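A single protein chain has been omitted from the complex, and every remaining protein chain is retained in its original position.
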Amino acid sequence: MSVLVGTDTRLVVTGITGREGTFHALNNRRYGTQVVAGVTPGKGGQDVEGIPVFNTLAEAVEEQGANTAMIFVPPRFAADSILEAEEAGISLIIAITEGIPAHDELRVYTHLKRNPNVTLVGPNCPGILSPGKASVGIIPASFFKQGNVGVVSRSGTLTYQIGNELAQRGFGNSSIVGIGGDPVPGSSFIDIIALFEADPETELIVMSGEIGGSAEEEAAEYIAANVTKPVVAYIAGFTAPPGKTMGHAGAIVSGTAGTARAKQEALEAKGVRVGRTPTETAELAMQILGNR
Amino acid sequence: MSVLVGTDTRLVVTGITGREGTFHALNNRRYGTQVVAGVTPGKGGQDVEGIPVFNTLAEAVEEQGANTAMIFVPPRFAADSILEAEEAGISLIIAITEGIPAHDELRVYTHLKRNPNVTLVGPNCPGILSPGKASVGIIPASFFKQGNVGVVSRSGTLTYQIGNELAQRGFGNSSIVGIGGDPVPGSSFIDIIALFEADPETELIVMSGEIGGSAEEEAAEYIAANVTKPVVAYIAGFTAPPGKTMGHAGAIVSGTAGTARAKQEALEAKGVRVGRTPTETAELAMQILGNR
Amino acid sequence: MDLLEYQGKQLFARHAIPVPSGQPASTVEQAVAAADQIGYPCVVKAQVLIGGRGKAGGIRVAKDRAEAEQHARSILGMDIKGFTVHEVWIEEASQIAAEYYASIVFDRAAKAPLVMLSKEGGVEIEQVAEENPEALARLHVDPLLGFQDFHGRRLAFAAGIDADLIRPVGAMLAKLYAAFVAEEAMLVEVNPLIVTPERDVRALDAKVTLDDNSLYRHADNAALRDPSAEDAQEQMAHERGLTYVKLEGDIGILGNGAGLVMSTLDVVALAGGAPANFLDAGGGSKADAIVSAVEVILSDEKVKAVLFNIFGGITRCDEVAKGLIEAFDVVKPTVPFVVRLDGTNDVEGRRLLAEANLPNVHTATTMNEAAEKVVELAANAGAAA
Partner (left out) sequence: MDLLEYQGKQLFARHAIPVPSGQPASTVEQAVAAADQIGYPCVVKAQVLIGGRGKAGGIRVAKDRAEAEQHARSILGMDIKGFTVHEVWIEEASQIAAEYYASIVFDRAAKAPLVMLSKEGGVEIEQVAEENPEALARLHVDPLLGFQDFHGRRLAFAAGIDADLIRPVGAMLAKLYAAFVAEEAMLVEVNPLIVTPERDVRALDAKVTLDDNSLYRHADNAALRDPSAEDAQEQMAHERGLTYVKLEGDIGILGNGAGLVMSTLDVVALAGGAPANFLDAGGGSKADAIVSAVEVILSDEKVKAVLFNIFGGITRCDEVAKGLIEAFDVVKPTVPFVVRLDGTNDVEGRRLLAEANLPNVHTATTMNEAAEKVVELAANAGAAA
């Protein structure tokens, strides 16, 4: 098994006729993902190398049975596209788009959380890869192989870095889930860790956090209370100066709360081992899995 | 038993220091209802014949354990008062106020329906009476006695009329629920009929509808599929000319749908007997109960 | 509250919804002056709250001043399905390449605004909905989320709108929705929504119904009420804060609570009578209100008998009795009254009435008995007359 995306995924890509949209839609299809439709208003009836394009997400659901949407439209159209996907009955929405206004994210999040039949991952995330099954997003899938480590991360490239460190040591992944570093991510560490806990293929969970917000601290509480599988964590930003923005809106440090140190301590207090570097994190994971 | 209000009701009255608010709060207390608090912003610390007054509903909940709110403030403040009650954790909100703008009702309804822990009855309704236990609202309680007939009605005075017809024939009521005739009632016929179906004291259900909208037609479908107890109905407005507003915003007839005739036919098609007058309705109820 | 076409268009214009320019006029002179200013050809449109104006000859194109004067003269004062034309709207003539239909309805059943769009405008939309339901695209909008761009796209694509108009029509729907919410409308309808040869979209008609309960916070709209469009009795009742609807029969009806009054009409009709009106004296009716109500009811000369049907809740029967006694003192009615008082303070109310010993006032203890009695009295009065 795997979480969220897999062999049942029937993907529709919004913004498929854009350069990046086309590139990654085809990349995902090449990996084995069922890419059943694209959406670009006004281009309904066309196709992208055989993938039919529709004017609306509702049509993509109706005609092609799409159940997962990848949002690849520019930031100013992304909130609308996510809401359209929800209204069309899509059950998993993966928003890659970076730079969506925070208030848009807040409205979208608040609306979607009231619908128990939909999950949003992202925005500003690299997507989800279930090695050997399906890839939705921009994760360079060839670096990862199927296995028993579930990875969840706020940062895109850090996801690859850690996944790759594991792969180099011979480990594979059940799924790699990028949740994004935006102010209001659709899914939290907790949401994804709960899925890994329930996934029989996953034997160990790696979470990769960063400074800002309190998602890691909340995850620590959740893990202590609900998770039986081993969890290893990494936190980026120990040397980030307080009060400086580090690119991600998520990386604003305010006071002591939200520092890498505070997050590390919160996790370790709940028995989660925290690596000081991506390499050390991979080594910790290897040790635990080797001892089982 | 009874539905919605009873011996567990701990009532807070918003607008208690107004003339009508005071009158009906004391009336309800006299009937036996536990009236534990009132709310009037700026009058916190005062009392109304021993009922403590608070500035906010949150304080009434915190200090007095109020679980039911009666909304008695003027229309322009009513939506805010209902939302305040929901936010304060009140589980049953009974809105008596007449004349609340329809768009206010729509916002309030949409917000409240997303909270499974709260029920709104009204607005523009006479309240709820569970004879012998508690009365919340303006129903003239002395005309009714405890018994096994549940009454649900869109119209206030018609509620009294029908309840009284039953009482004159020696029957009593489990509860009498006025749902109000406004465009967006917080509770529908279906909501209340479901409560009566589950209430062991109720043996027969009387629903009193009127022209406009489709609530009676929807109730007919629901009754056929879900209700085992006998239901008798009354519909007012057979002689109302189409297109004329009859006071209730609910009483706008558009085309054939929503006419008294259409409602009668919808109900009778599902096996619900419909009286032509309040008197005939009471007689139908009496026949059914007499034959059991 | 229903708005006249031109009031609706002025409301639209406040929300940047494109409408043809025009001016209202209530005399022929005003109409000609307006037409001169707007230029020719222009359109003279009867302003009444009823459909089918075109078929009735209430909408005419004037190619010059002579025609404008002629049309204004013939339309002003015209009767359209029982409505007298007190105003016309002089509007620039529009060029029409296509006619669409758009509306937003406060959908009570779904508890959400329903937005509808069709390519088949300019005709009766009920007919389109019945004969070709696919041609009428419909979508509900979450009231807290509001209208999103995708709603416009979904409707426009579903309605089969031409490709170059998907965006402008979507934008028009967004503006109509904004107006619907901001003005607290129960209905906003544009039929036809026209496409000009230049591919612009414009509202060529406007049907707007506002929520009376919200008018207190919309001073502009509250000021629009056009008393001349109302029946004289209804206007009188409105001024006195009573809910009154005039009907065709000869039995005046007063009750408290809309449901009870409707029920009273039904019971009177079942007893063979014909109600002259619907009058809800409301909750907590006081003596003053009763005097006003009696005046309104009796101002209708058709009324041959009056039925008071009161079941007291907030309304106290003794107050109603006092009001009736006062009304008899002031109005001195010549027609018989039947009074049924039940509920709060009914014993006291009946006692007051008995003591007052009003002429030709009968009492009844049940609604059915009261209805039968008033029907009989009205029939006798009719026979005597």
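Per-chain residue numbering starts at 1, and chain names A, B and C are given in the order in which the chains are listed.
The working rule: a residue touches a chain if its C-beta (ideal position, glycine included) is under 8 Å from a C-beta of that chain, and two chains touch if they have at least 3 such contacts.
Small disclaimer: the values here were computed from a predicted structure and weren't measured.
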Among the displayed chains, the hidden one touches A, B, C
Given A:Y31, A:F54, A:Y160 or A:Y222, the residue that touches the chain left out of view is A:Y160
Contacting the left-out chain: of A:A88, A:M207 or A:A240, that is A:A240
Touch assignment to the omitted chain, from B:D80, B:E203, B:E265 or B:E283, lands on B:D80
Across the whole complex, the chain not displayed is touched by chain B residues 41-42, 44, 55-59, 77, 80-81, 83-84, 87, 107, 111
Note that chain C touches the chain not displayed via residues 144-145
Residue list for chain A contacting the dropped chain reads 20, 75-76, 98-104, 106-107, 109-111, 126, 138-140, 143, 153-161, 164, 181, 183-184, 208, 210-211, 213-215, 218, 234, 236-241, 244-251, 255, 260, 276-279
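Everything below uses one rule, namely that only the chains that are shown with their structure count from here on.
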Among line, ring, star, complete and other, the chain contact graph is line
Using only protein Cα atoms, the chain sitting most centrally is B
If you tally C-beta contacts per chain pair, the winner is B-C
Cα centroid separation, chain A vs chain C, in Å, comes to 55
Between chain A and chain B, the Cα-mean centres are separated in Å by 48
Cα centre of chain B to Cα centre of chain C, whole Å, reads 28
Touching two or more other chains in chain C are residues 142, 144
Listed in rising order, chain B residues that touch 2 or more other chains are none
